[in-house]
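Right, one structure below, let's go through it.
Every protein chain but one is kept in place in this view of the complex.
Let's look at chain A:
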């Protein structure tokens, strides 16, 4: 019984992790159709922002929840202004441009911090369940992930800001005709996506550690999750993360981490063969 609970918690943590690191990409790629190859680097920057500010003496929670999103949001604003703004609607071009941005960011961070791994111990200790235990911090990350998606839904569905954002993404010209400045909406949305990635990167940093090249470990997984999710960014990302995360965790338990990753990829291939439009191409079609 205790073991069942701990396995269940581990599966939830794996799913939440996948959803969390994909959330920023869901906004930037899912909503804005920008193939952001620098997504992994946004996560990496978030990790460094939190780590560096914490090592400079700042409270760890402030570093993670305030500094990291702010820093990466700011970086996102600069990149949007310099690069992305010129490329809206040119999907393949955004891929090339953001790939360049990704290489530049990896290079920049390597020059500043060196190509080494840094880390900070996860705080909070562990939660005991019978003979088993799981890190409280990992559960907290799962909780934050859930909150993030709930907040995302609320903003998109219940606030004028969300309505305007959705409208501008769906029909730019009509939104402009109704008095919305699409350029500003696009910029704000990109910055929001970057900030969410920064927060996600900071949250996973104590668990995984940070290195300049760590983005590469996440980029494929996050794209697979968002693409498998389909058109509805929140429901899609969540359902795809749920499916892929569960498969990954289950196979990791049964065999090992290698086959866990293989199973995740195989599952995504199968999913896209059966549902080419992603999960939300067939199910939850009217959701967000």
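Here is the rule we use: a contact is a pair of C-beta atoms (placed from the backbone, for glycine too) under 8 Å apart; a residue touches a chain by one contact, two chains touch by 3 or more; residues count from 1.
FYI, contacts and distances are computed from a predicted model.
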Protein name, per the UniProt record, of whichever chain is missing from view ("tRNA 2-thiouridine synthesizing protein C", "ABC transporter substrate-binding protein", "Protein GlxC" or "Methylhydantoinase"): "ABC transporter substrate-binding protein"
Selected residue (touches chain absent from view) among A:108, A:163, A:178 or A:258: A:258
Contact partner of the left-out chain, one of A:65, A:132, A:153 or A:283: A:132
Chain A, residues in touch with the chain not shown (by the definition above): 3, 6-7, 10, 13-14, 17, 110, 114-117, 119, 121-122, 124-128, 131-135, 137-138, 206-209, 211, 214, 217, 249, 252-253, 256-258, 260
